[in-house]
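Note that this complex is displayed minus one protein chain, with the remaining chains in position.
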Amino acid sequence: MMTGMVSQNAFVSRFGAVLFLIGKLIRFSFFMFFLLVITSRTQAIQGYTLWQVILFYLTFNLIDSVAQFFLREVYRFRNYIVSGDFDYLLTKPVPVLFRLLFGGSDVLDIPVILLSAGFIFVALSNIGSLAVGNLAIYLLLLINGFMIAVSFHILVLAIGVLTTEVDNTLWLFRDLTQMGRFPIDIYQNPLRSIITFIIPVGVMVTFPAKAAMGLLSFNAILISLFVGAIFLYVSIRFWKFSLKSYSSASS
Amino acid sequence: MKKYYLVARNTWDEVLTYRASFVMWRVRSVIQVLTIYFLWQVVVPPGKALLGYTQPLIATYILGTLLLESIVLSSRSYIVGSEINNGNLMNFLLRPINYFAYWFSRDLGDKAMNICFSIAELTIIFLILRPSLFIQTDIFYLSFFIVSIILSIFLYFFINFLLGLIGFWSPEIWAPRFIFITLLGFFAGSLFPLDILPDTIYNIVKFLPFSYLMFFPIKIYLGQLSFMEIISGLMISAFWVFAIYGLVKIVWMKGLRSYTAYGK
Partner (left out) sequence: MIISVSHLSKNFQVHQKDPGLVGSVKSLFARKYETVKAVDDISFNIEEGELIGFIGPNGAGKTTTLKCLSGLLYPTSGKISVMDFNPYNRKPEFLRQISLVMGQKNQLWWDLPATDTFLLNKEIYGVEDKKYNEIVGELTKLLDVKDILKIPVKKLSLGQRMKMELMASLIHNPKVLFLDEPTIGLDVLMQKKLREFIREYNIRFKATVILTSHYMQDVEQLCKRVIIINFGKIIFDGLLNSLVEKYSPHKRIKVMLAEYADPKQVYKLGKISKFEYPELILDVPNKKANSTAAAILKNFQVEDITIEDPQIEDVIAKVYAENKR
């Protein structure tokens, strides 16, 4: 009886997960279509051609879905805090942060990741920047962008430890990164500076794509890596601070 | 009638107890709309026009979606599904209260709060960005604008309710809603005015219910539709309202029959 229930539940939620995947694919293809429509109506957005605009979106999508794939556990973090399971995790030998960041991943994110990666290849070849140098820098900055996403999630977790509030900050972060679906050049200052450096959405998703197009200066690349490193450092410091104040509050 | 007023007021109070979350939710809505707003500022530079949209028109369109979202799309009735699932529906069946009217009142309470916030947000956006906007003064368009919004409120309510009724048969109530929201994101018109789509697609979209939730009312407000287009649009919209209402009734009766045969 019990096993029947469990497997049926698993089936139901698998079924739901497939629906979610379908939803994501619909969103992906509709958005590509939307970019196609507006660029075809205007020839170029802020001087970018269709495939360049698409590359910006794909880069965003890749980093976003890779982050979701690896960092899914963060979405369950509130439950850990509220239910007290967090205390239990703290007693385990595995580093808590590592466990919380990479504890769970969902295979169903893989199709979206592969789709983005495939399209990125197509976009790059259409733009004509399949040179090894560009690709290497693109990859480097992608990893840098992913580290910024990880840092964001660490910040979210730390805020969660301090305030038990996770979901809102997480979604706020996601909405902010959504601004990176388009090249951040479209935003007016001071907003553009803010989302380039302070909340480094620009460094995270726009800069890699720009580098692949050969539009990023060497200095900007260095600054990107610097911003990524600072961000990671600050987030880990903040995480440690939150743990310290958590353990002193609960004892 | 007073009972439904109290339901709406309780919902309003409920939102106030989650002030922080609600403010965050509003901040998110603003960020989403601003992202699209800036995109369109670039796509349609001052002095130029794209398919009839000048910068003031498109700015009004995009910022208008923020207001319409709070009027039409903000709701509570998405909870119906989980309430059926966890058996709490029982509490309503045994009280002399209309379940539909109850949820409609809750939606209204939620809408009222969202509308207040979105008006404040739009004021702030206006003061900071100083966009040139299109102000409709023709009473003809304004009154049709209001009529179309009323239809869209009911349309959204019934669709929302219908999605909740899935709960009678399946615990999987969020995934279908996710797909619906994805479709809504594109075909309600919050990302772009739907008439920039290629004609063939636009002609299909015109017959789907989604576009009547946001795109159609704003189009009326902008004064870009002819009298005939307004009338035919209102008829399609009304058709969907009644069709989905009828469907909700049938599904509700069926669901209730299986619910009262099995119980939860």
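Letters A and B mark the chains as written, and numbering starts fresh at 1 in each.
Note that in this section a residue touches a chain if its C-beta (ideal position, glycine included) is under 8 Å from a C-beta of that chain, and two chains touch if they have at least 3 such contacts.
All values derive from a computational prediction rather than experimental measurement.
Among B:91, B:132, B:203 or B:232, which residue is in contact with the omitted chain in the full complex?
Considering the complete complex, B:91 is the one touching the chain left out.
Which chain B residues touch the hidden chain?
Where chain B meets the chain not shown: residues 2-3, 6-7, 10, 13-14, 17-18, 87-88, 90-91, 93-97, 257, 260-263.
Quick note on the criterion: only the chains that are shown with their structure count from here on.
At what distance in angstrom does the C-alpha mean of chain B lie from that of chain A?
A distance of 28 Å separates the two centres.
Taking the complex as given, what residues does chain B use to touch chain A?
20-21, 24-25, 27-28, 31-32, 35, 38-39, 41-43, 50-51, 170-172, 174-176, 178-179, 182-183, 185-186, 191-192, 196-198
Along chain A, where are the residues that touch chain B in the complex?
9, 12-13, 15-17, 19-20, 22-24, 26-27, 30, 34, 37-38, 41-42, 45-46, 165, 168-169, 171-172, 175-176, 178-179, 181-182, 186-188, 191
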